[in-house]
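Note that one protein chain is taken out, while the other chains of the complex remain in position.
Chain lettering (A, B and C) follows the sequence in which the chains are written, and residue indices restart at 1 in each chain.
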Amino acid sequence: MTVRVGILGATGAVGQRLIQLLEPHPDFEIAALTASDASAGEAYRDVAKWRVDTPIPDAVAEMTVGATEPDAVPNDVDLLFSSLPSSVGAAVEPDFCEAGYVVSSNSSNSRMAADVPLIIPEVNADHLDVLEVQRDDRGWDGALVKNPNCSTITFVPTLAALTEYGLERVHVATLQAVSGAGYDGVTSMEIIDNAIPHIGGEEDKLETESKRLLGTFDGAEITQHEMEVAASCNRIATLDGHLENVWVETDEDLSPEAAKAAMADYPALDLRSSPDPLIHVFDDLDRPQPRLDRTLGDGMAVSAGGHRESTFGLQYNCLSHNTIRGAAGASVLNGELLLENGYL
Amino acid sequence: MTVRVGILGATGAVGQRLIQLLEPHPDFEIAALTASDASAGEAYRDVAKWRVDTPIPDAVAEMTVGATEPDAVPNDVDLLFSSLPSSVGAAVEPDFCEAGYVVSSNSSNSRMAADVPLIIPEVNADHLDVLEVQRDDRGWDGALVKNPNCSTITFVPTLAALTEYGLERVHVATLQAVSGAGYDGVTSMEIIDNAIPHIGGEEDKLETESKRLLGTFDGAEITQHEMEVAASCNRIATLDGHLENVWVETDEDLSPEAAKAAMADYPALDLRSSPDPLIHVFDDLDRPQPRLDRTLGDGMAVSAGGHRESTFGLQYNCLSHNTIRGAAGASVLNGELLLENGYL
Amino acid sequence: MTVRVGILGATGAVGQRLIQLLEPHPDFEIAALTASDASAGEAYRDVAKWRVDTPIPDAVAEMTVGATEPDAVPNDVDLLFSSLPSSVGAAVEPDFCEAGYVVSSNSSNSRMAADVPLIIPEVNADHLDVLEVQRDDRGWDGALVKNPNCSTITFVPTLAALTEYGLERVHVATLQAVSGAGYDGVTSMEIIDNAIPHIGGEEDKLETESKRLLGTFDGAEITQHEMEVAASCNRIATLDGHLENVWVETDEDLSPEAAKAAMADYPALDLRSSPDPLIHVFDDLDRPQPRLDRTLGDGMAVSAGGHRESTFGLQYNCLSHNTIRGAAGASVLNGELLLENGYL
Partner (left out) sequence: MTVRVGILGATGAVGQRLIQLLEPHPDFEIAALTASDASAGEAYRDVAKWRVDTPIPDAVAEMTVGATEPDAVPNDVDLLFSSLPSSVGAAVEPDFCEAGYVVSSNSSNSRMAADVPLIIPEVNADHLDVLEVQRDDRGWDGALVKNPNCSTITFVPTLAALTEYGLERVHVATLQAVSGAGYDGVTSMEIIDNAIPHIGGEEDKLETESKRLLGTFDGAEITQHEMEVAASCNRIATLDGHLENVWVETDEDLSPEAAKAAMADYPALDLRSSPDPLIHVFDDLDRPQPRLDRTLGDGMAVSAGGHRESTFGLQYNCLSHNTIRGAAGASVLNGELLLENGYL
């Protein structure tokens, strides 16, 4: 028995990745695609500028794209993956939840709302049950689950592996790929032979989402982790894969060797899209590197390396594939968690 | 009256930049070029793979390259600029100093030696007089002066502007251009669609050289600044221009506005290659950018922008042209300082 | 006495280059800037995303941008440089000519019209007098002059140097820079680690404009050159500089040496922006290269190299800076020709 799923915002870069991941997925079956009104009524092939590195699946290519509104999605669809622009997501995701759909969303709206689970399954699967609060509060038959921002997803699993040492202060500098801005987000003239030391709103996402993800849920509300986080974000000329430099100061002594062991031994999760190991640890000082390491674990692994003693605590680098682990794959994995936990 | 100068290691990337800067220089006249034994005796045109963005000057092109040893340099040359590989520099620079030559060197050897001035003229020109100690200790007629590493030169001027606030803790993450590794240092397969989170020995240079540069000289010895510095270095696919993300915690309160004012008002120096302003301050959050801003002040300015309040103190970004301000231009500027101070 | 000039479409990539070239120009004085209605009434600084590699001139930055219509341009402006999108150019350039303005346009509309001079001054300055026909036909007080497409401008001067050998068949393959598509024309995801073997409409421009430029004007009409031309156009990940591979078959025997001599000796023109030599000839097989050679002659020279005997006639490579020689500089040079010939 497969779950019939739909994709809200199916023509964009993350939408295409969702199709690439969902089409061969044994538990999910693509049954609906939506896009902006301009594309509604057209065949997907004719409105999507397909750019991922596998051919567009034939069945999907011929599907008719619907408008992004509840009436345009068949009733027998149980789960919707949303990769809408955040302003659109803010406007329409509640309508779908009200209409009874469960939405696993990559859009940035509502990520920090008290009753919306913001989830990386390997890190805080227990936060999912804040959905009970959400349904009580909002009277929805459906549900809204969020995954974090792509740059947040990269470093939080490595911090999660170190929580027992008492996380206190974290500095993180990011070198982010252009795909994180969407297909048209960064022009070639902006980035060839260049780097841009600013991504609007990004630093705040790393700083706030990370504390929420590592926070605790007591059945009623989520208490944020008390560590302090400072982020500095840069765009560079890579296609995929966010690389991050991390300094972390802990309450307990934390040697590079202990940090590597804690990351390598971080428990895997028994969900189809969760890789084992979750964190691929390199001994090499010059790894991970975006092009060489972004596809580890089919793009769902996080990698880490260059662990060394810093002037201030521990220092290391980490990486994940921003449009798979950091976006489309994150939403799919949350979909698997929803299925596993009986929300579908 | 011009000073006759020579270039040790004239065929490499920094050697070419030295020629580009010295050829039109009103105070210096290129009178000697040296290279490895394999190139000695050949015309410069035939042994240098000329790659900077102005044509090779005709007079230089026809000069015969000498071996890198004191006997091969005419006696009437007073000042040598050295861009030798550090292992070669360590072996032969003392021979030149012993033979009476004043050497302004970009090579990394001996930069932290107690009696070798490590100088950014706008920051610590007063350290130059450690040459008196050097000549006493070593019995040289000549002298050896060093400029710092290219990545150090980028952020130290911005810190120098903030010293009155009491520098305590500094984190710096670098996004460095491929030219910093020399013409053949980074292959295209390593860096296209990629970034490398490691540059051998680089982090140590930022951490130690910065404290030395901001230290004090009492006429006998240099006392390092007591701030603590942690660096994380990355290579990215830019040709020229090192971009750096800085977090600085100070003893006194330091607002972004005060930091910008202190940088913009940092005093210029009356040396030919020193730009006014030294630090170009941007209001834009997304500046400086390597391609757009590396040639400010003919490549001798430092630029800074994105000043903001961080979770931990002040945060900003800075940039300089790594082969001009960070290497060849740094050595030329030290040559001007030596001339100004009567060491030639 | 300087000529007061205006720029139609001043905010785009070519508009910015026009400002960069015109601001220091001794014969021209920028007196009007126009843009789309959305920008009209604003200060130039506030509506242009300035991206060329010299700072925005202060005087220009503070100018108020006008709408792109004759009433919005002061009457004492004599010459307008147009870098409008071609659809806009087609709609409004005739209005300006009708209103008495002389327009030197880089826009592609009307380039092949029988009574519009399409000019590279060093190649076919004598075609300028087709303006007499234009004024007769159209009853304009003003005039409309065009420069060719950037990729056409690159190879036509090299062909012009070979006309005495009897040009018969020409194949040209282009490797074109992203700036040719405008600031936002090529996304980073399209071109990093990639090349695109198609540029809409470009091949036709090379094939038709080249025959027109090398044609003859008998005082009444222009007869196209009878050579045949086939073009294949590619976009690659360079910022500026179009590189072209050319094969040319001629009626007379043409050795590589003779071709090099003919190009090197091609006569320079006594106009301010015309470089001497016009064609920079390399002996090296691997030159010209975009990054190394695009700024020869302040970006107004064409360069050529790799001349060799081919299976079919002569083979060589050529290059020019597409936004200077190929666009903004081409229009400025045509402005100088108009001034020299008494049309202002």
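Just so it is clear, a residue touches a chain if its C-beta (ideal position, glycine included) is under 8 Å from a C-beta of that chain, and two chains touch if they have at least 3 such contacts.
If you're wondering where the values come from, they're calculated on a predicted model, not measured in any experiment.
> Quick one: say which of C:Gly6, C:Pro288 or C:Gly335 touches the chain that got left out.
C:Pro288
> Out of B:Arg51, B:Arg169, B:His225 or B:Arg308, which touches the unshown chain?
If we include the chain that is not displayed, B:Arg51 is the one touching it.
> Looking at the whole complex, which of C:Ser86, C:Ser110, C:Asn245 or C:Thr295 touches the chain that is not displayed?
Of these options, the touching residue for the absent chain is C:Asn245.
> Based on the whole complex, identify which of B:Asp193, B:Glu207 or B:Asp293 touches the chain you can't see.
Once the missing chain is taken into account, the touching residue is B:Asp193.
> Can you say which of B:Ala237, B:Ile279 or B:Met300 touches the chain missing from this structure?
B:Ala237
> Taking the entire complex into account, which one of C:Asp53, C:Glu228 or C:Asp270 touches the absent chain?
Residue touching the absent chain, from the options given: C:Glu228.
> Could you list which residues of subunit C touch the chain missing from the display?
169, 171, 173, 175, 192-198, 207, 228-230, 232, 234, 236-239, 243, 245, 247, 285-292, 305-306, 310-312, 315, 317
> List the residues of subunit A that touch the chain left out of this view.
51, 53, 192-193, 239, 291-292, 295
> What does the interface between subunit B and the hidden chain look like in terms of residue numbers?
That gives, for subunit B, the contact residues 13, 51, 178-179, 183-193, 237-239.
Methods note: only the chains that are shown with their structure count from here on.
> What is the distance, in whole Å, between the centres of subunit B and subunit C, each centre taken as the mean of its C-alpha atoms?
41
> Can you check how far apart subunit A and subunit C are, centre to centre, with Cα atoms defining each centre and the answer in Å?
Taking the average C-alpha coordinate of subunit A and of subunit C, the gap between them is 47 Å.
> Give me the residues of subunit B that touch two or more other chains.
192-193, 291-292 - these are the residues of subunit B that touch more than one other chain.
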